[in-house]
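First comes the structure, then the notes that go with it.
So, subunit A:
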Amino acid sequence: MILAVAAIAILVTIALALARAFMGPTLYDRILAVNMVGTKTVLLIAVLAVLSGRTEIIDIALIYALINFIGVVAVLKLVEHGNFYASGEED
Partner candidate 1 sequence: MIEQHLSLLLVVIPLIAAPVTAMLPGRRLPWLFTLSVTWVCLLLASWQLSVVMNGSVISYELGGWAPPWGIEYRIDAMNALVAFIVAAIAAVTLPYALRSVEKEIPEYQTSLFYAAILLCLVGLLGIVQTGDVFNLFVFLEISSLSSYVLIAMGKQRRALTAAYQYLIMGTIGATFLLIGIGLIYAETGTLNMLDLNQRLQPIMEHRTVHTGFAFIVVGIALKLALFPLHLWLPNAYTYSPSVISVFLAATATKVAVYIMLRMVFTVFSSSLVVLTSYMFLVLGIVGVILPSISAIFQTDAKRLLAYSSIAQISYMVLGMGFASVLGLTATLVHVFNHALMKGALFMAIGAIVYRVGSSRLENFQGLGRQMPWTFSAILIAGLSLIGIPGTAGFISKWYLVLAALEQQSWLITGVILLGSLLAVIYVWKIVEIMFFRPVPETVIEVREAPASLLIPTWVLVSANLFFGFNTELTVDVAGTAVRLLGVTAP
Partner candidate 2 sequence: MTEAQVLLLVLGLPFIGAVGIVLTRHRPNLREAVTLITASAVCALVLMIYGQFQAGTPFAVDIAEPLPGLLIRFEIEPLGMLFALVAGSLWLITSIYAIGYMRGHHEVNQTSFYAMFAIAIGSTLGAAFAGNLLTLFLCYEILTISTYPLVAHAGTAEARRGARTYIGILLATSIGLQLLAILITYAITGTLDFREGGILADKLDPAWAGLLLALYIFGIGKAAVMPFHRWLPAAMVAPTPVSALLHAVAVVKAGVFTVLKVTIYIFGTDFITQSGANDWIIWFAGATILLASLIAMRQDNLKMRLAYSTVSQLSYIVLGALLATNMSLLGGALHITMHAFAKITLFFAAGAILVAANKTLISDMGGLGRAMPITFGAFLVASLSIIGLPPFGGMWSKWYLGMGAVETGQWLLLTVLMISSLLNIAYLLPIPIRGFFGKTRDGTHYHHITEAPKSCLLAMALTSLACLLLFFYPDPFYQLALSAAGGQ
Partner candidate 3 sequence: MKHNLILRLIAKFLFPVIALFAFYVQFHGDYGPGGGFQAGVILSVAFIFYALVYGLKTTEEILPPHVLRLLASSGVLIYAGTGVVSLLMGENFLDYDPLSSEPAAGQHLGILVIELGVGITVSSVMLMIFYAFAGRGQP
């Protein structure tokens, strides 16, 4: 029961974040919103796993938490350096 409520709440949050991702206005707002959607989806999957009782699914949440973070890092690296090869040693 509470899990259903939780799931709905997460969906609402995702919807709000998604709206921000669509509206912008700046690139950073979108990145922020996408990141937020990512985190919330991790939670959603975790809730789903507990809800269905198949806890194997939690692995998916775990992997997504990892990947989402790295995705954001990649985006930021690109925004900052404009490439992927820079080592950042120069300063």
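One rule holds for everything that comes next: contacts are C-beta pairs under 8 Å (C-beta built on N, C-alpha and C of every residue); 3 or more make two chains touch, one makes a residue touch a chain; residues count from 1.
How were these candidates chosen? In short, all candidates are chains of the complex that A comes from, given by their letters.
Just so we're clear, the structure is a prediction, and the values are computed from it rather than from any experiment.
**Q** In the complex, subunit A is touched by which of the candidates 1, 2 or 3?
**A** The answer is candidate 3.
**Q** Going by the contact rule at the top, pick out the subunit A residues touching candidate 3 in the complex.
**A** Contact set of subunit A toward candidate 3: 56-57, 59-60, 62-63, 66-67, 70, 73-74, 76-77, 80-81, 83-89, 91.
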